[in-house]
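Complex shown without one protein chain; remaining protein chains in place.
And then chain A:
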Amino acid sequence: MFYSLGKYILLLRLSFKKPEKFSVYWSEVMREMVSIGIGSLGIISIISVFIGAVATIQTAFQLVSDFIPKTVVGGITRDSTILEFSPTISALVLAGRVGSSIASEIGTMRVTEQIDALEIMGVNAPGYLISPKIIAGVTMVPLLVIVSVVLGLTGGYIAVFASSDVSTADYLTGLSDGFNPVIVTVCGIKAIVYGFVITSICAYQGFYTEGGSLEVGQSATRGVVYSCVMILFMDLIISRMLL
């Protein structure tokens, strides 16, 4: 374990060495941003609307009492969406979509000697392949999480609109009542950390792939599994430290 951790840290250090030519790296960063951001927008939008709707319905179901104001549903949906559902569930989905793609892309480049070709040319392969993905991850995952939060709360609105348990006015009042801005900060920090975790772990798994197509698949699977575990671990750490 410590050997792998050491290799991971060394790889990250190599990834952030001075680039050979900034313009070439910049275009790679842009390409990765489009791939991670725009490419994941569809799936994030779909799951966010459903999660928001389900969270609202279940909260309303559990708080059926005359002693509890109906506006509480909006407040709980807001907090749970911003703090947990949007960043963490989105990150777990992104680990599957983006992480497996990164690990298999880099792994395939490794087994087909494309990484060797880069090194022969004198290119810092970790820098060229990994740093643009990490930069794109830490910038695009927070943006996706913002979209997810907005759509999650919209999903909640649609759910209350379609049912008679809570009125839309109560829901909207609940969304703004007792809002504590610290949850947005926590959400942002989580998103940045998750973006880093997904891209760096999956890139590491891909970069050290050995063998053929079977091993590429195994690297992608390992990348996704380790990313998911680390996302949940970092969720715990950040929640414990900041809340």
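Everything below uses one rule, namely that a residue touches a chain if its C-beta (ideal position, glycine included) is under 8 Å from a C-beta of that chain, and two chains touch if they have at least 3 such contacts; residues count from 1.
Methods note: contacts and distances are computed from a predicted model.
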item	value
Per UniProt record, name of the chain withheld from view ["Acyl carrier protein", "NADH-quinone oxidoreductase subunit H", "TetR/AcrR family transcriptional regulator" or "ATP-binding cassette domain-containing protein"]	"ATP-binding cassette domain-containing protein"
Selected residue (touches chain absent from view) among A:24, A:46, A:68 or A:232	A:24
Option from A:15, A:40 or A:124 whose C-beta touches the chain left out	A:124
Omitted-chain contact residue, chosen from A:4, A:112 or A:185	A:112
On chain A, residues whose C-beta touches the chain left out of the figure	20-21, 23-24, 108-109, 112-114, 116-117, 119-124
